[in-house]
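Comments concern the structure below.
Apart from one protein chain that is not included, each protein chain of the complex appears where it belongs.
We just call them A and B in the order they show up, numbering each chain from 1.
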Amino acid sequence: MLRFLVRRTLGAVVILLFISAFTFFLFFAIPHDPALLSCGKNCTPDNLKIIHHNLGLDHPVPVQYYHYMVRIFTGHRFTAGNCPAPCFGYSFANSEPVWPTLMDRLPTTLSLAVGGMAVFLLIGLGTGMIAAWKRGTMIDKIFSSASLVLSSLQIYFVGPIVLALLVYNNHILDQPKYVPFTDNPVAWFNGLLIPWCVLSIIFTANYTRMARSTMIEQLQEEHVRTAAAKGMSSRYVFFRYAWRGSLIPIVTILGIDLGSLLGGAMITEWTFQLAGLGRLALDSVTKTDLPMLMGVMLFSAALIVLFNIIVDAAYAFIDPRVRLS
Amino acid sequence: MSNDISLSKAPAEAAAGEPAGETLLEVSGLTKYFPVMGGFPIKRQVGSVQAVDGIDLAVHAGESFGLVGESGCGKSTTGRLITRLLEPTSGSISYRGQDISHANRKQLAPVRSEIQMIFQDPYSSLNPRQTVGTIIGGPMEINGINPPGGRDKRVRELLETVGLNPEHFNRFPHEFSGGQRQRIGVARALALEPKLIVADEPVSALDVSIQAQVVNLLQKVQRELGIAFLFIAHDLAIVRHFSERVAVMYLGKIVEVGDRDSIYQRPRHPYTHALLSAVPEVELEGEERERERIRLAGDVPSPINPPSGCRFRTRCWKAQDKCAAEEPPLIQLGGSEDGHLTACHFPEEPTIAARGEDIVMDPALAALEDIADRPV
Partner (left out) sequence: MTTMTKPEEDAVPAAPEAFLSVRDLYVRFSTEDGIVKAVDGLSFDLERGKTLGIVGESGSGKSVTNLTVLGLHNPRTTEVAGEIVLDGQELTGASNRTLERLRGDKMAMIFQDSLTALSPYYTVGRQIAEPYVKHRGVSKREGRARAIEMLEKVGIPQPKLRVDDYPHQFSGGMRQRAMIAMALVCNPDLLIADEPTTALDVTVQAQILDLLKDLQQEFGSAIILITHDLGVVSNVADDLLVMYAGKAVERGSVRELIHEPQHPYTWGLLGSMPRLMSDVTEPLTPIPGAPPSLLSPPPGCAFHPRCGFTDLVGGGRCSAERPVLPDGRGSACHLTDEQKRSVFIETIQPRLG
């Protein structure tokens, strides 16, 4: 297990290096001078040159990249102030340090993504299993066709409709907002309920269908039949034998879906005007704010890689064949 | 263009004690190791599956040679090495005097048409999107062979040879039953008029009544067209029925080789004895006779870490220290017939009649049969 974790962590570092370099050089491929933003209206070539120097833009791009990467680990003393490791620099746009900004925005996105995941796993897997248990019946047909319809609804389409129906017109629910969990758990929950549901609609529908089909597949497995031949009750066979086997494809898909979940969370933030990493990323793109953009990119990539390692480790807990090989 | 193949034909050297007929295929020291990857932190080769470990054999023109053994003994790998679907790790394969052990695609092309293969699974070994005509005619097209009367006529003839309706030329494999598909596989192998066919478990996926049809077909092909066969199977009775000479493999080695009757009636290697005694045999009226009863313990060990010395020693009731220290050579033993070679330090008597006492190595059987006092 330890070997596995070390090997995967080394792999993750390589992936993150690749992503950082790719983003960095992509940024400079855009024909746009970020210094113009700080320069203001009366921008003289001299001022621009000073700003270039202050922002470190007067070095060649690979050197800038090198500085950037080194400073993450060592920290750096800028003219504007001290930036301890992990130092992602200062925003070009408003001179805020990147790392504290990220930390400030993270809880919103994390609450959204993790809560949304909890919603779609609970509802999706639950309905999928009920459909498999009752396969061929009316319940199965209703769940299956509902999931087919729901899986085509996009966040930016459903979001405003839900807002209009439940919040503005009928005042059933509060306007979505982010209240830190530590401040007020009830308000945290109420404020995020709509975003969670909207974010998880497509996922729920997909997981219903997937849970149903993998469960039905597992029920055809020979070892499941053996369990029935031993006289184990159908409930026991279903939940102990078939369910265990269906976890593997589900966890695999979950690992693949994490990226789109984070993406979905960002779109949801934008839809509901929540101040999370997604909003931050969009703003930094429009302002060509390289340090902030790099920060968000690297940070979310690291999150996804981390979750994937957790998912892979989960295989070992589900399947002893993985654990022992 | 004709089917001529320019090969440096080595003069047929019929070694003493070997049946007449040109030596078609000669294999010596043939070895195939498959790497096992693992290690930390970077994966590398940490061991190898010793699938085939230094085997020698020769197949003569027109002969049917059987290769028999249990799973993991390397018989299928041997077949794939000889048809050069795999590249050997070491050792040599020569076909009519030409060394093809490491020949490249181009050098192999003329040989490939003379050595054909029939596979076990009649379902996955035929392309489902090709018609029977294309499947059988394909090899002729690739090799640029234009038989008199055209390829289609030849394909129809082949279909007739293997007992299929020539009208079925344009049908697809899924329209045929398992036995018929295996016949298509045989027709495909025959298309290039091969000199040697390697048949890897050609009937083991088929039902009993269909097996016999295909065995008879292969036998007809072998005799009437004079094609040599390397017949690979785990079923001892089918190998005996089909092959004039037989080699018994165990964990990548040939442990015994010789003429059919010699191997089946007068085996010398304990493993051959155990195999023959394990075959569940239907005994017809008047055939009941006492056979020796040998029950080994456990399964075949892993070919990743095969036992030292004689590989069978871990399951052998005769094993002594010498067996672990020294690998027995495959040699002619005193009392064996010519050409009957055995790799054993302590060979058995050349008979399969019942012995004084059963040999039961399996602890559970020994306990249940209350013969636990026997050495285990």
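FYI, a contact is a pair of C-beta atoms (placed from the backbone, for glycine too) under 8 Å apart; a residue touches a chain by one contact, two chains touch by 3 or more.
For clarity, every value in this text was computed on a predicted model and none was experimentally measured.
Here one chain is not drawn; of A:Gln175, A:Ser234 or A:Gln273, the residue touching it is A:Ser234. When you scan B:Ala212, B:Leu225 or B:Leu333 for touch with the missing chain, the hit is B:Ala212. Contact with the omitted chain, checked across B:Val36, B:Ala109, B:Val279 or B:Ala354, is made by B:Val279. Mapped onto chain B, the footprint of the missing chain covers residues 70-71, 177, 179-180, 207-213, 215-216, 219, 234, 236-238, 240-241, 260, 264, 274-285, 287, 295-300, 362-365, 367-369. Seen from chain A, the chain kept out of the figure touches residues 136, 221-234, 240-241, 244-245, 318-321, 324.
In this section, only the chains that are shown with their structure count from here on.
Chain centres here are Cα averages; for chain A and chain B they lie 56 Å apart.
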